[in-house]
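Structure record follows, encoded as structure tokens.
Removed from the display is one protein chain of the complex; every other protein chain stays in position.
Lettered A, B, C, D and E in written order, each chain numbered from 1.
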Amino acid sequence: MKTHHAKRVTIIIEAPMRRRLEEAFGKAGVTGYTIVPVLGGSGRSGRWSSEGQVGLSGGMVQFVSVIRPDRLDALLDAAFDLVENHIGVVTVSDCGVLRAERF
Amino acid sequence: MKTHHAKRVTIIIEAPMRRRLEEAFGKAGVTGYTIVPVLGGSGRSGRWSSEGQVGLSGGMVQFVSVIRPDRLDALLDAAFDLVENHIGVVTVSDCGVLRAERF
Amino acid sequence: MKTHHAKRVTIIIEAPMRRRLEEAFGKAGVTGYTIVPVLGGSGRSGRWSSEGQVGLSGGMVQFVSVIRPDRLDALLDAAFDLVENHIGVVTVSDCGVLRAERF
Amino acid sequence: MSDILSLASENLLSPIILSFVLGLLAALARSDLTFPEAAAKALSIYLLFAIGFKGGVSVAGHGLDATLGATLLAGVALSAVLPFVAFALLRLMSRLDRLNAAAVAGHYGSISIVTFLAGSSLLAQRGVDAEGYMVAVAAVMEAPAILSALWIVSRGGESRFDANLLREILLNGSIVLLVGAFAIGWITGQDGMQKIQPFIGAPFQGVLCLFLLDMGLIAGRGLRRTRASLGMGVIAFGIVMPLLGSLAGLGAASLLGLSLGGTILLMILAACASYIAVPAAMRVAMPEADPSIYLTLSLGVTFPFNLAVGIPIYYALALVARGGF
Amino acid sequence: MSDILSLASENLLSPIILSFVLGLLAALARSDLTFPEAAAKALSIYLLFAIGFKGGVSVAGHGLDATLGATLLAGVALSAVLPFVAFALLRLMSRLDRLNAAAVAGHYGSISIVTFLAGSSLLAQRGVDAEGYMVAVAAVMEAPAILSALWIVSRGGESRFDANLLREILLNGSIVLLVGAFAIGWITGQDGMQKIQPFIGAPFQGVLCLFLLDMGLIAGRGLRRTRASLGMGVIAFGIVMPLLGSLAGLGAASLLGLSLGGTILLMILAACASYIAVPAAMRVAMPEADPSIYLTLSLGVTFPFNLAVGIPIYYALALVARGGF
Partner (left out) sequence: MSDILSLASENLLSPIILSFVLGLLAALARSDLTFPEAAAKALSIYLLFAIGFKGGVSVAGHGLDATLGATLLAGVALSAVLPFVAFALLRLMSRLDRLNAAAVAGHYGSISIVTFLAGSSLLAQRGVDAEGYMVAVAAVMEAPAILSALWIVSRGGESRFDANLLREILLNGSIVLLVGAFAIGWITGQDGMQKIQPFIGAPFQGVLCLFLLDMGLIAGRGLRRTRASLGMGVIAFGIVMPLLGSLAGLGAASLLGLSLGGTILLMILAACASYIAVPAAMRVAMPEADPSIYLTLSLGVTFPFNLAVGIPIYYALALVARGGF
């Protein structure tokens, strides 16, 4: 089955920044993304876990966005402004997609 | 450590279609996959979020399946039939796996 | 925007092994990873789903770790020791990252 | 008249309606107040279990009314027929295409258990009894409307039915839980009730408040995001249709000879629109229909309308019809 | 005799058993009814906290029975010894290999707190008192069986013990919660009970219904998926073993001189099989063992057997043994 070339971007970011990143995506014209929950993790600031947490402050979420290669820079710029001072792991990888017309 | 070449397929699909996709995978002989929850997202039909939702209708899930490259087409065919008329973002990427004999 | 080359490793592993893998990572000097929840899946031992489960035994989690290519082997060795006798799907793929100095 | 006003204000100023309003306002003001998905689902399991159980206990206590069978049949008929009415009305009032009109229509034959609960609360508060089996009627009204909607769409093209889908619709979690708890309540009767009353009885209203707070949050979020996409015709339909439905319910109840309470509940069931079971089925069977239309209409327009003014109106209508005013 | 029948029917027709049956049927019929994982975990936290607390309060009230220490020891012994019995029986009755047989055996020494609760409910309903510390006995019986199973496997090869694993087993969440709540109940006594009775006391049976509904769903799903893989011998073991266990419990209780209620509870503890703590430990320590065997057997065979017929049998046996019939 024929697949088309695209980029898959994942952004792990603090939960309190979720709405801001959604809005930044909106402004940058990135309308396709999916948010998955995160249970815990570890980084330079130590280990953490969302279990039992009541507030947002402890948590993170992961954005996944699949986009056409030519739109990558707009997305990364939007994301970078936000994650610059924040926790935020941004990865980009190549992938194939079905139904390229949707992206 | 030696890794073997494989394909990693992810399918973001509406939660009410989950059982159907599992069955389609079963029929296509794809027995290895993992399903991760989705919190929300955005697409051509706007932004949504699973928070506070009671029914399935609001939600999505993400399938991840790692397979041998020669089995890719069987999987994509099975998936395509289902997502054709549905929401469903399908990506394929290359990866290495440990313990190739398991796939 | 400039991205730097890195490896993205994902490990799907049984929930009761979560703490052990975290400790193995710690010993191997892998301090950056994120854990996402898993809803269900299918493998050689059949289909399962976390819904309604009370204990850990039914569940799995997925680790995602982004690392510098030269650190890959240390991570895989640490992971392999643990998953050797256990369920555990380990994939490695190439990706680009923003802010390489963080990894 | 003053009675109707007191009825309306009693309804509007009850903690459950105010909780809904709080959720609605919070979402419209873009507060970050949200319920975890798991908590919302747990609340709905509790409510379905409790209401089913109580219905069964009530049937065990009062014995099987001769009209039970007839009322169940009437419920099935209402659920199956109302989508056709709704479909015709939508084609008249709005510019929705066949597919979206059919999808919306399916929601209005089916039911919203929370609207039913809000009605039951008002009855309880006013000391009005109702047939215990009305909750079983609610259960049988969930599914037929979906089949009608599928049938409407299938006329215009390929069939939308498949065996899997039928099984899913009929064994839908909320139907199974409602009917199952009803059966348990029936079997265990007053004895069983005594054991679990402190769980499903006394705290019920309070749990309902939290659930309605969540419904308000979701309705508000839906309205905020998709307000624009609903035309005036569609919105008007969301208010006219429940009124029509309630009249159909009133007619059926009169034929059946239901009590005042039973009449009001049947009117409510006919008037309300599904926003849980039907949307999920539509996503599977009519993926091309736009969920933001049917969800926003059902949850953002008809549900609040029924809660706030519909239920008191149906109450008053039932009283008038019985010459009780 | 008629007494035994009334006992059996009283048990079978209680809301908690019927809730389990509802879940089982729903899952076998492939309904999409499910509990969110978080809700199921929250229910289990509630149940463990409540039962532990109540046990502690009861000990605070009745004072420390002279037999407490002896009963705790007996519990540890039963938990440690029963896996050897189970292992021998499995090698005799089934074709499971050493590893899987040991893994299964470990489950039968340990306990299922919900089976214990179902037994306590039946006692409460019949007005039979039991020693308050039996819940502490339940707690100490969770872990030793795991060690026995590891020991059985280790004999045949490399050791399965490591310090981390031991700590995990002993500080397992459910043990800590049960023992901790027991301690809090003991310390705060009747005063503490009064404050939180409306939370942990009155609604308890109702919460238990929902929990058993969920257990039914899980058991049904397990049975549907792995029915085929259990041989007849293994299934027979799942019924014979609890009977054997209950007799061991009966013997121990007689030696200890427990009350009728305490005797029945000790029999239940000896008869039931773990499906929460032990499976998790086995996944870590014996990853090669097949979870679908031990989970399905414990939750799909032994658990329903105990709930439906085992508990009344143990009750009747205890009565007979005490000459009470």
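Throughout what follows, a residue touches a chain if its C-beta (ideal position, glycine included) is under 8 Å from a C-beta of that chain, and two chains touch if they have at least 3 such contacts.
On a predicted model such as this, the values are computed, not experimentally measured, just so you know.
S.K.: I'd like the shown chains that the missing chain touches, ordered by label.
M.R.: Missing chain, whole complex, touching shown chains: A, D, E.
S.K.: Please identify which residue in D:37, D:65 or D:168 touches the non-displayed chain.
M.R.: From the options D:37, D:65 or D:168, the contact with the absent chain belongs to D:37.
S.K.: Per the definition of touch given earlier, which of E:181, E:215, E:234 or E:295 contacts the omitted chain?
M.R.: Touching the chain that is not displayed is residue E:181.
S.K.: Mind listing the chain A residues that contact the chain we can't see here?
M.R.: Interface with the chain not displayed, on the chain A side: 14, 16-17, 19-20, 45-47, 49-59, 85-87.
S.K.: For chain E, which residues lie in contact with the unshown chain of the complex?
M.R.: 36-39, 41-42, 45-46, 49, 53, 167-168, 171-174, 176-177, 180-181, 183-184, 187-188, 192, 195-200, 203
S.K.: In the complete complex, which positions of chain D touch the hidden chain?
M.R.: 13-15, 18-19, 22, 25-26, 29-39, 42, 125, 198, 202-207, 209-210, 213
Note that in this section only the chains that are shown with their structure count from here on.
S.K.: Give me the chains shared as neighbours by chain B and chain E.
M.R.: Per touch definition, common to chain B and chain E: C, D.
S.K.: Which angle of rotation, from 0 to 180°, maps the CA atoms of chain A onto the equivalent atoms of chain B, to the nearest 5?
M.R.: Fitting chain A to chain B on C-alpha atoms yields 120 degrees.
S.K.: Taking the mean of the C-alpha atoms as each chain's centre, how many Å separate chain A from chain C?
M.R.: 18
S.K.: Distance between chain A and chain D based on Cα centroids, please, to the nearest Å.
M.R.: 38
S.K.: Averaged over CA atoms, how far is the centre of chain B from the centre of chain D? Could you give it in whole Å?
M.R.: That pair's centroid distance is 34 Å.
S.K.: Note the residues in chain C that touch 2 or more other chains, in rising order.
M.R.: 36-37, 47, 93-94
S.K.: I need the residues of chain D touching at least two other chains; which ones are they?
M.R.: 36-37, 41, 168
S.K.: Let me make sure I understand the interfaces: which chain pairs count as touching?
M.R.: Touching chain pairs, listed by label, are A-B, A-C, B-C, B-D, C-E, D-E.
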